[in-house]
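Rest of the complex left out; these chains stay put.
Letters are used for the chains, namely A and B, taken in the order the chains are written, and counting of residues starts over at 1 for each.
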């Protein structure tokens, strides 16, 4: 199948970047492409993938031959978010091990999110299917999101005993106002692509059958704009929010590291992993 | 009638809270409920009710058995806002009395609005009918608003010689952008529930016939989420805005205390009270 073929090539990367299972990093003309490629696991993000995406965003900043950066995904899901098997070690119940794990995960997450804050090119997201957790929250730092009508957006933090990240506690109220931000981040309603469009989290929704063609056309169009202007103007638009985003990310990571050490979180994740095994 | 029956029980309250005419405070399972219950006066808010709502919000913060707080109202109106008969004393025209009244009202209002800023649980508003003035402006600090299609939203500050409060000069531009905020708060257009939904001031609108059932289902659903996560996540979402909200409230109260001592305000309120008597 198409998915399997793609999965086999999952470590395609650029010179100077470490190959990462589940991630493709390529260049096509003026387009720097980062592709989630772990479709058999719904593109859940492993520690290596967090670092791989971060490194790719930094590499794109340094690359003068491309003018825009694109994040997309292979398979039916955009991304199931944080791979909760990352938390398996916590099952030991040993508070010292759990604390260590929380501290490591905090640093991993902080650097990952910072690489979106400090990105210098227009960042285009192509959301072809369901997006969950961190794969939704970082969208607030993108510049253009195209979604298929098969995409959904869900940030189930409270049910999993966790707290919002991806600088979403800053970006979501700015994008959609605090009431809608609470609807998503606090009481955790799942929304459709149409609703995400209405809420300003998505710029454009198309039928799934038209998704690939529309995506190619949009990305191509944006990539032909003068590259220096794109970079200067992206920096200008980020200027006002940069410090707030970095601070928010730091605060969110602190809160989340505490949550990861809480009983509510352990119980919720244990229940989730049990359900998943069945 | 239903309204009268409800009105007779209007001082239902919780142990430790002072009973207040026109206000019910109750607990149902994991839900802390505050209900405006002065339907014969369109739930206009008296000084005792301001303090009663504030005390209830503080009591809900301290209550560990409930996970969400709900504000709703009995009768056809959600609330006519500030009870303008509060200003009757000002009719004397004595600047000293008016100044005293303005200073008292300023403190009353400031503490009332602060109790929304510092609330620690998800705050759900059930707006079954027209909402006016302060009962609209504080909605910007809620986490989820369900409105009946019979609800309307009106903040007629300028026609009454007054100025926006409820931290709305901060929350409304964040929710709907400055142009729409000016449409409501500056040139004072009344909007429907559908428009309020479009503007992000309301999360969901349902037909009046489905209002009670939908409200019960929503509140019940949210109340079953892990309580500690709800509290941590509400605090996280409020974190970025807390200082701004407190400062905005203070500034708005200062400006409003000045307005209450202005000729424009006295003339407008005198005209309003005369119209109401007819």
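Basically, a residue touches a chain if its C-beta (ideal position, glycine included) is under 8 Å from a C-beta of that chain, and two chains touch if they have at least 3 such contacts.
None of the values given here were measured: they were computed from a predicted structure.
Engineer: Since every chain shares one sequence and 2 appear in place, tell me the total number of copies in the complex.
Structural biologist: Copy number for the complete assembly, per this file: 3.
Following the convention adopted for this analysis, only the chains that are shown with their structure count from here on.
Engineer: I'd like the Å distance between the centres of chain A and chain B, where a centre is the mean of that chain's Cα atoms.
Structural biologist: It comes to 37 Å between the two C-alpha centres.
Engineer: What residues on chain A touch chain B, complex-wise?
Structural biologist: Where chain A meets chain B, its residues are 157-159, 161-164, 169-170, 173-174, 176-183, 185-188, 244, 248, 251-252, 255, 258-259, 262, 264-265, 268.
Engineer: Which part of chain B faces chain A closely enough to touch in the complex?
Structural biologist: 122, 139-145, 171, 174-176, 200-203, 221-222, 225-226, 228-230, 232-234, 236-237, 239-241
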